[in-house]
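Here it is, the structure, as structure tokens.
Every protein chain except one is present and positioned as in the full complex.
Letters are used for the chains, namely A and B, taken in the order the chains are written, and counting of residues starts over at 1 for each.
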């Protein structure tokens, strides 16, 4: 893959996935993110799926594993931008991403990360 | 509190002259008498009073079926397409709903608006029914009307609601759900409320659609609440083996709205001065 899908915004990594990604590209990206999280130690990772036209069980597994690996390094993953048609299809397949944190847009995802920081040890009422 | 159906029917009766006046200036009733408008209005009031605004076979609609069909056919004979006629029928709704909402600000404003909106959507179906039964065009048209007939309502900045009414079939539920999810994106909503207070029965397919919508909304980054699950429906769901386990539910639409407001960080409090 020639494009560089991992961008650093202050203390957040923004990762944009696209639809032409093959299974092996996805696995490579997963490894790449793990390395970047280890070296940058971001507060959070935003996984932008707004350009992704389908999510099958393979990609769902990759997304889930990326988030799990990131969590072990104390960074929160927020999945953003899943399209309605993709979400409907995932629901029908039974892919729920294991309750990952989600947001509508990159902006909303950033807000979500900030809110989590502010109330880190204060639980919701 | 007075029954909402009675309130709405009385409103239509009291404001009859104003509505007839507004309707006469709409394209659909062009060249028609005030008496025709009045007859249609009476039909609408009757189905609302009977609590059957979603039912094209309700007695109130029976009384005006021929009249509506005749007006619609007449327009089409004079060169309008079925789609254009459907649009002119759609124009009948705003003046009525606006008049209602501007004259109410209590608890019944929203449920009343929903009933009026539903009744006028069904009116369109009734009017279009007689337009060339077999035309494939029309089948599609009806499908579109059906999809339009469940509105997604903006309750607050960031909070949407879909009031589902009547007997849900799988096709209509699916279309509604797709509309809701798209509206979440369009309006950047953080909370979506599925209100099923007005739903009479739920089968497995419909319940599955509801659950999948909750799941899909969650994947997209919005919270979905189901409100108004009546005891019989809760029982049916349990019998069908449908698990509402981790779905957020609230007793009423108002409770769901309060939940939604809290989710977006707003608190509703009583004002001090009363």
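We adopt the following convention: a residue touches a chain if its C-beta (ideal position, glycine included) is under 8 Å from a C-beta of that chain, and two chains touch if they have at least 3 such contacts.
The working rule: contacts and distances are computed from a predicted model.
Trainee: Per UniProt, what's the omitted chain called: "Serine/threonine protein kinase", "Protein lplB", "ABC-2 type transport system ATP-binding protein" or "ABC transporter permease"?
Mentor: Checked against "Serine/threonine protein kinase", "Protein lplB", "ABC-2 type transport system ATP-binding protein" or "ABC transporter permease": the hidden chain maps to "Serine/threonine protein kinase".
Trainee: Of the residues listed, A:12, A:88 or A:106, which one is in contact with the missing chain?
Mentor: Selected residue, touching the omitted chain: A:88.
Trainee: Just to verify: which one of A:14, A:29 or A:60 makes contact with the chain not shown?
Mentor: Considering all chains, including the one not shown, the answer is A:60.
Trainee: On chain A, what residues meet the omitted chain?
Mentor: 19-24, 53-58, 60-61, 84-86, 88-89, 92-95
What we mean here is this: only the chains that are shown with their structure count from here on.
Trainee: Suppose each chain is reduced to the average of its Cα coordinates; what separation in Å results between chain A and chain B?
Mentor: Using C-alpha averages as centres, the distance is 37 Å.
Trainee: Would you pull the chain A residues touching chain B in the complex into a rising list?
Mentor: 79-80, 82-84, 86-88, 90-92, 96-97, 102-105, 108-109, 125
Trainee: Touching chain A in the complex: which residues of chain B?
Mentor: Residue list for chain B touching chain A: 177-178, 181-182, 184-185, 188, 190, 212-213, 215-222, 262.
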